[in-house]
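A protein chain is absent from this complex, but the other protein chains hold their places.
Residue numbering begins at 1 within each chain, and the chains themselves are lettered A and B in the order written.
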Amino acid sequence: MWTRILALIVKEFLALLKDPRSRSVLVVPPLIQLIVFGYAASFELKEIPFAVYNQDRGAISRDFEATFVGAPAFRRVATITDDSQIAPLIDSRQAMLVVRIGQRFSADLLSGDSAPVQLIVDGRNSNTAMIATNYVNSIVNRFNEDWIEARGQPEMPARLEVRAWFNPNLDSHWYFIPGIIGMLALVTTIMVTAMTVAREREQGTFDQLLVTPLRPGEILLGKALPGFLIGMVQGTVILLITVLWFEVPLRGSLTALYAGLALFLLSGVGVGLLISSLAVTQQQGLLGAFMFMVPAITLSGFATPIANMPEFVQAVTLIDPLRYFLIILRKVFLEGAGFDVLTAQLWPMALIGTCSLALASWLFRHRMY
Amino acid sequence: MSDLALPVLVAESLTKTFVSGTQRSEALKAVSFAIRPGAVTGLIGPDGAGKTTLMRLAAGLLVPDAGSVQALGLDSTRDSLAVQAALGYMPQRFGLYEDLSAQENLDLYADLQGVPKAVRSERYAELMHMTGLAPFVDRLAGRLSGGMKQKLGLACTLVRPPRLLLLDEPTVGVDPVSRRELWAIVDRLVGEEGMSVLLSTAYLDEAERCSEVIVLHQGRILDQGPPGAMSARMAGRTWSITAAGRGKRDLQMRLARTHGVVDALVQGERIRLVSEGTQIPDALGTLLAGEGATITPVPPRFEDYVIDLLREPGAGAQDPIPVGAAAAANSAVDPSRLTALPQDPDVARDADGHESPAVIHVRELVRRFGDFQAVAGVSFEVRRGEIFGLLGANGAGKSTTFRILCGLLPASAGHVEVAGHDLRHAAASARARIGYMAQKFSQYGNLSVGQNLVFFAKAYGLDGEKRAERLAWAEAEFDLARYREQLAGELPLGYKQRLAMACALMHEPEILFLDEPTSGVDPLARREFWQRINALAVAGVTVLVTTHFMEEAEYCDRLLIMAAGRILTMGEPAAIKAGARSPGHPDPSMEEAFIRQVEEAA
Partner (left out) sequence: MKRLRDWLRRPRVMRVSALVRKEFLQIVRDPSSIAIAFLMPLFLLLLFGYGVSLDADHVPVAFVAEQPGADTEDFRSSLAGSHYFALKTLPTMPEAEQALRRGKVNAIVRLRANFGEELRRSDGAPIQLIVNGVDANTARLNQGYVEGAWGNWLMRRAASLGVDMKVPVQLEQRIWFNSELKSRNFLVPGLVAIIMTLIGALLTALVMAREWERGTLEALLVTPVSMSEILLGKIVAYFTLGTGGMLLTVALAVWLFEVPLRGSFWLLWTCASLFLLAALGMGLTISTVSRSQFVAGQIAIIGTFLPAFLLSGFIFDIDSMPAPIQAVTHLVVARYFVSIVQTLFLAGDVWAVVLPNALALVLMAVIFLGITWRKSKKRLE
């Protein structure tokens, strides 16, 4: 039995890797994508373009202005001298923020009154807008604290001490890069498996396989293992890059991580083969792959937290294997989790994998034209 | 010379080489010819001879490396658009859009060819009348049978009547009835519309319908002229032999190996023989002495000429290998059993003279696709060591029956038993007892020959010494050793077929399923193939074969002809032919008998 399965696996590998085009498709793009996406995926804002409209001539307003100019997250693109200049700057996306300091800014401050400062934000991307306002808020808060201290005004009765666990600098790369590992693993397994059966059907070789003594389960194993092994190797390379190049800390149990990767690949391969055995033509295989992949990625919690979704959508995400793997990746990498915390994530993937593989192997023999 | 008499297609030292990677293959080597107008010219040759390349060059789809080709006075390479507007070309795999209906396909090509709307209805009516497709215009092209597809393809090519029509293997995979209809259309086009037709084919009997043929082999023209004149050169060298005391298959195998014999074929109860000279070879006399043999001269056929041409040294025929010797090395064929064979194996009997037990049982087999009954209650049995032919028009249900027997398709009702099992539900080990060779090449094209062999050996569970032994056997028997490292997809067709057969026989199956195994294969390779099949049958392997070659039907022990999902007739070839005998046709050919059967049913 093992001879037969081994023969199938060797054959699948040869078929995948012999063609230089398909070989390079498997190796190069995931690495490029990891690097590019790794740098691209971040909610940190850098060099937020802003403009200042300072109607006050006082020295304090200039100090206030300077706190922005000095901040690394901001880049001043213009200095405004008239109201009418604001709209064009924002509309054309040259500036994301306009800070407008009123005429009485210094006077108000000196007299102990609140000095209003207007912040105009481009809300087209509400998420960026919110992050940018947060940045401005913290700059203003610091200015206020310094001002109070310098003026010897009564201190606040309570202060907030903030600590962030697992990711003290709140670096969102640490959040996204482990997520990219999961995403790329999904893309690779689906890519390797989703069109294979349909291709063999179109080329007639599948019939040839079915008349050999190979059992459907063996054919399934032969089809599943190459995708699985390629996913494992690729996953390992990507893990190394994540740790060594992007320097994301890997705090938890490596075995737990690999158990997660293995079960995730199992479920990915299972769904891929299921699509593949349902498809009559390669086109249907490809489109099926997309019908699965796009929602699987958008609903996985990769970019937008699952907790923010309404109840019924959260229920849908329960059949998305990527959802579980992302949790595992982030928990193991950043929170240092081990098996004890992760069982709740492991068994659903095993279940998805087993069900889809069983269904796929049943379809091998029962879906015929 | 009048304009009409000018050749419609002229090629001058036409050369074309394809390069893929490090592989160079010369498809055409300095080919020159001219084709007369108003006639059917046949382009005869096996697959890989360069027929398709020649057609594509003529249609301006390829650019020649050297030489030129002119169609209707225009240079096909420089004025390709003008040439394409003037001629009609039907590629081998005609590009019907399978998800469009027949009418929609016709409309598409009418628009593309710029046929004015006003004349369309008249033209459509003509074409429908010609092809008999009128009842099927609303059916999706993908749902039409193979023969109807070809006719529809032809109709699409003809929506705007061209002066020159190029048909690339229009009859491949088409049943004899549809084939005859296609030929009737072609003859009508030439006779009534004055069209010039260049038609390529691998069926040698079709050459005789052409007014002139070009014999193409490995990129070279071996001969050009009227087929009758070619056959005539073989006059006095063709014989028909019967030997009462011997099995036809055994006799054929011996005759084929006899010195001075160019060709020996089983034809019904007789052996058809082509000798090297006009004398009966001496060796034959000794061989047949005391067998009660009769030898009568028969008129030559075009095929005899081609075989003779290919067997000539220097014709570059694919190295024929002594099949008999290699077959003896096939451990499935036990040499001792071969010699101990009963004298009359026409009805398969075991050594004690009893009829062999049936190994395939089919009772009341039904297969439905939706409302459509593809197989409507078929029952038959195949005995051990029998070569059993499954024939039928396209869409008659023979492929469906075949696939059900192999376990590739479930039956809707009825009982199927192959080697004691229903393969669909049987344990995998039961499948180890059958071999299967698909209609189209279905080994892994992107794996090398060696990798394919090893894969199938392992898939059949062979290991250790046994595997090494069978691999060595396969490479020797099918002469595959020198292609070991080559990609299977890049093999010449004859070798693809050998590889497929090697894979199917790797595990020494008891039953062999062959689905149109020889379509497109050159006549020499076909003979070699059938010699092997014969040797296997003699050794007790049961062979179930589907075919559209009526010649091949004659090689079978028994035939089953299907139509509309039912059995039309079943029996030995001679009996079937006898059934078609009539005063007008005292000695009908298998093809005539088949057509008669099918037409009577319809």
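The rule we apply is simple: a residue touches a chain if its C-beta (ideal position, glycine included) is under 8 Å from a C-beta of that chain, and two chains touch if they have at least 3 such contacts.
A quick note: this is a predicted structure, and the numbers were derived from the prediction, not measured.
S.K.: Using the touch definition up top, pick the residue from A:Thr3, A:Gln55 or A:Thr128 that touches the left-out chain.
M.R.: Checking each option in A:Thr3, A:Gln55 or A:Thr128, the one touching the absent chain turns out to be A:Thr128.
S.K.: Given the contact definition stated above, which residue among A:Thr81, A:Gln103, A:Thr236 or A:Thr304 touches the chain not shown here?
M.R.: Checking each option in A:Thr81, A:Gln103, A:Thr236 or A:Thr304, the one touching the absent chain turns out to be A:Thr304.
S.K.: Of A:Thr81, A:Gln118 or A:Thr236, which one is in contact with the hidden chain?
M.R.: Reading the full complex, the residue touching the unseen chain is A:Gln118.
S.K.: Of the residues A:Thr81, A:Gln103 or A:Asn141, which one touches the chain left out of the display?
M.R.: In the full complex, the listed residue that touches the missing chain is A:Asn141.
S.K.: Of A:Phe13, A:Phe166 or A:Trp362, which residue touches the hidden chain?
M.R.: Touching the chain that is not displayed is residue A:Phe166.
S.K.: Provide the residue numbers of chain A that touch the chain removed from this figure.
M.R.: Residues of chain A in contact with the hidden chain: 19, 21-22, 25, 29, 33, 36-37, 39-49, 64, 88, 90-94, 109, 112-131, 133-134, 136-137, 140-141, 143-144, 147-148, 154-168, 170-172, 174-175, 183, 187, 190-191, 195, 199, 282-291, 293-295, 297-299, 303-305, 307-310, 313, 316, 327, 330-331, 334-335, 337, 341.
S.K.: Tell me where the left-out chain touches chain B, residue by residue.
M.R.: 56, 59-63, 80-81, 84-85, 87-100, 104, 107-114, 117, 140, 153, 156
Going forward, only the chains that are shown with their structure count from here on.
S.K.: How many angstrom lie between the CA centroids of chain A and chain B, rounded to a whole number?
M.R.: Once rounded, the distance between the two centres reads 57 Å.
S.K.: Applying the document's contact rule, which stretches of chain B touch chain A when the two form their complex?
M.R.: It is residues 369, 403, 406-410, 423-424, 428-432, 434, 436, 438-447, 451, 454-461, 463, 503, 513 of chain B that touch chain A.
S.K.: So in the complex, which bits of chain A are touching chain B?
M.R.: It comes out as residues 1, 3-4, 6-8, 10-11, 14-15, 18-19, 203-205, 207-215, 218, 365-366, 368-369.
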